[in-house]
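Excluded from the complex is one protein chain; the other protein chains are retained at their positions.
And now, subunit A:
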Amino acid sequence: MNTTPPDPSAPQGIFTPELLDRCISCGFCLPACPTYALTKDEASSPRGRITLMRALEEGTLPDNDLRLQEESSFCLGCRACETVCPAGVEYGALLEEWRDHQWQGSRRPLVVRLLTFAVNARPRVWLLGLFRRHARTRPSPEGPHLMLGCFERALYPKVSRAARALLPELSAPASQGCCGALHAHNGDSARGRELALELGEQLPGVIVTTSGGCAAHLASVLGRDRVREISETLTETPRELPWTGARIALQDSCHLRNGLGVWREPRELIGRMGEYVELPSAGSCCGAAGSYAMVRPKDSRKVLDAKLDEIEAAGVDYVAVVNPGCYRQLDQGLRRRKSRVRAVHLAELAAGAYETTRSARTQAEH
């Protein structure tokens, strides 16, 4: 019989063997994968990518192989595959190890190099937010703290203001750095870890974040008990929320849902502020995927377009987000389409700090 048993005799040491060995190749991940849905090609499915990782580890494919390079980048890293995996494969961790190896030197996308450089040191992160009106307070010695994010504080300063309006007990020192998720997801997990540890020292005690992606990365380094995503914090304490009279959908943050298992909380909060509408694909990636929208704009748009069609068909006023990447992706996408639907961060909705859409106004008047 012409069979080749897996040969672990010459491993390259790129992957942690226990992580790579977990996959039983059943293929249950295929229907959960947004890139497999685009191509219907095994190579762009989680199982196919693990087969490629194994070929890389076993040395049967060279590390300059074009398909290895392409698939390590084409993957959104949304980790939707982890939620349907019967064998408990930690795909997100495998992808980090893959990119650590695959994206060395000139093989690292230029956009990634620029982005990670911009947030690699605290003064640069501080500069990003210098002329933006994000929340700022003196540091508190024991917390709890609000994480301002790196690009989030520059792109959406109003989100941290909304968070502070809701949770005035949070201190938000502007001197805090980046959590390192960007590094970890883009081929430099060692630096990603260092930055998370540094942030953990800068912000002692519990860290509350308005970014699902950062929450998952921070929790993986600092421990789950140190990290709270804001919808968790808001559901933990009884509070009045403003009734918007609007129909509101949610775009889950992939890592918040698939990494931390937080998905009920934002839905519950929205249900208390308006009529919650579940999008059929609420739990699957919008194509932002951290830096992905900038590294692979065409593929990102393909994933987004189906999502936007769905949002418009749902007849909602708002689509709430819990992550800055999704915010940018959906906000830009909806504006490009001149849609009447607005993207808004859940914290803004809860703080009453949002732009009222026409139909929400009409409904509120009735």
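As a working rule, a contact is a pair of C-beta atoms (placed from the backbone, for glycine too) under 8 Å apart; a residue touches a chain by one contact, two chains touch by 3 or more; residues count from 1.
Simple rule for what comes next: contacts and distances are computed from a predicted model.
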| item | value |
| --- | --- |
| Chain left out of the displayed complex - its UniProt protein name, from "ABC transporter ATP-binding protein", "Peptide/nickel transport system permease protein", "Glycolate oxidase" or "Cytochrome c-type biogenesis protein CcmF" | "Glycolate oxidase" |
| Residue touching the undisplayed chain, where the options are A:Ser25, A:Gln104 or A:Ser175 | A:Ser25 |
| Contacts of subunit A with the absent chain, listed as residue ranges | 1-6, 8, 21-22, 24-28, 30-31, 40-43, 45, 47-49, 51-52, 55, 60-61, 65-68, 84, 86-88 |
